[in-house]
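Please find one structure pasted underneath; my questions will follow.
All protein chains but one are shown in place.
On to chain A.
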Amino acid sequence: MAFTWSKTIYMGLDPIFLTELSISIIIFSTIASSKKSRVSKIKTADNEIFEVEEAVATMSNTIKIMAGDCSGGVIPLNNVHSTIFARVIEWCKKHVDDGEDLEYYKGALKNCDATFFEVDQAVLYHLLTTANSLDIKPLLHQGCQRFVDMINGKTVEEIRQLLHIKNDFTNEEEDETRKKLWSSVVGMNSFILL
């Protein structure tokens, strides 16, 4: 108790009433402070500080764990650049109330998400890598789904061109065997699909 019994008696106030009042004040202020969202401070690799609502930031399991270690201080993300982090946070704000259940995210990307992922490949790679390192499973799931949509239905050569991958099968015979084995899986119009 911040005050002594003697003071309250002197002031003529009923000490019991004051005790109850102070308890009520403590309770209300606790409730009030929890309603005001806590903000996490996150510093990206390029030293930019983001102030993000805790509920949004802790969609990342990595940040959640680091927040516990930092106890209110600035959380450093040494591998994430601010531009990508800003995008990630933008996604998290949209989905903060959607929960972590991947069942919710199954299926084709919905409109707003589809737009979100219409980005350069380089940005998509960074999003995927960041979602992986920050352990944001739904974001990773959607990013991978976007990737799947990009490569689905493409021929082998088209996939190579899209992803800038060189054909490094050096052994011609191995190449033939591989094609012999797989052309039957790919199907009748394999010259299109391959």
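In this section, contacts are C-beta pairs under 8 Å (C-beta built on N, C-alpha and C of every residue); 3 or more make two chains touch, one makes a residue touch a chain; residues count from 1.
Methods note: contacts and distances are computed from a predicted model.
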> Per UniProt, what's the omitted chain called: "Auxin-responsive protein", "Phytochrome A-associated F-box protein-like", "Dynein axonemal intermediate chain 1" or "AP-3 complex subunit delta"?
Replying inline: "Phytochrome A-associated F-box protein-like"
> Taking the entire complex into account, which one of A:45, A:70, A:96 or A:144 touches the absent chain?
Replying inline: A:144
> At which residues does chain A meet the chain that is not included here?
Replying inline: 121-122, 125, 128-129, 132, 140-141, 144-145, 147-148, 151-157, 159-160, 163-169, 176-194
